[in-house]
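Every protein chain except one is present and positioned as in the full complex.
This part shows chain A:
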Amino acid sequence: MIGIVNYGAGNIFSLTSALERLAIPFGMVNTETDLDKYTHIIIPGVGHAGAAMNKLEQTGLVEPIKALKKPVLGICVGMQLLTEHSEEGNADMMNIVPVKTKLFDKNQGIKIPHMGWNNIDHKNNSLFEGVENLTQFYFVHSYFIEYNPTFDIATANYGKPFSAAVQKDNFYGVQFHPEKSGIAGERLLKNFSNLKQ
C-alpha cells in the first residue's frame, strides 16, 4: 500500500485519482508513525521548491524519510526535494541524491516553464518496465535536476540534457507527472507500486 506524504504542497487530487483508476491502494502520511503503515511512499509536490521544503520541515518528516529503506518516489517538486539544493529560493533540500536543482537558462532560446510532452531516454530501470524508450511524458517545471550519470535513470532534453528521473538506492524521483502522462505514466505508477522492498 502506498503512503502519500501530506505536507500541503500542491494538490494531490490527480495523483489519488490515478491510483484509484489503477486500483492501487493508498493512504496519507501525516506523522512519522504513519510511515510504518505503508510499503511504498510517494512525495508529491507542485509549486515553489523552497516553500515546499519549509512545509516538509514543519511536519518533522525529513529525518524519518531520509532513514527509510522502502521504495520512495518523489514527483516533480517532490523529486527536487530529494536533491542537495535548489536555486528556487536558494534553499537546501533533503540531500538524499547529491545533485542540484537549477533554473532553466532562457538564454538558450527556450521558453520557461518547460511545459508539455517530451521524450525521455530511459535506462531500463524497473520503474520503466514496459515503457518503450523515447516515450513522451508530461512535464511542467521551470527548474530541473542536473544530469549526473551516477543517478540518472532517464534523460530528457530541453536546451540541454537534464534528468527526467533519478535513483539512489530505494529513492526514486521523476520530474514529469506520471498521473498526467497518459498510459505510460499509469504504467510507471504501477511499476513503482510493484517495486520490491
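The rule is simple: a contact is a pair of C-beta atoms (placed from the backbone, for glycine too) under 8 Å apart; a residue touches a chain by one contact, two chains touch by 3 or more; residues count from 1.
Heads up, the rule we're going with is that contacts and distances are computed from a predicted model.
Peer 1: Mind telling me which option in "Nitrite reductase", "Aspartyl/glutamyl-tRNA(Asn/Gln) amidotransferase subunit B", "Sugar ABC transporter substrate-binding protein" or "Imidazole glycerol phosphate synthase subunit HisF" is what UniProt lists for the chain we can't see?
Peer 2: "Imidazole glycerol phosphate synthase subunit HisF"
Peer 1: One chain isn't shown here. Among A:11, A:31, A:58 or A:124, which residue touches it?
Peer 2: A:11
Peer 1: On chain A, what residues meet the omitted chain?
Peer 2: Residue positions of chain A that touch the missing chain: 10-11, 13-14, 17-18, 20-21, 46-48, 106, 111-119, 136, 138, 140-142, 157-158, 177, 179-183, 185-186.
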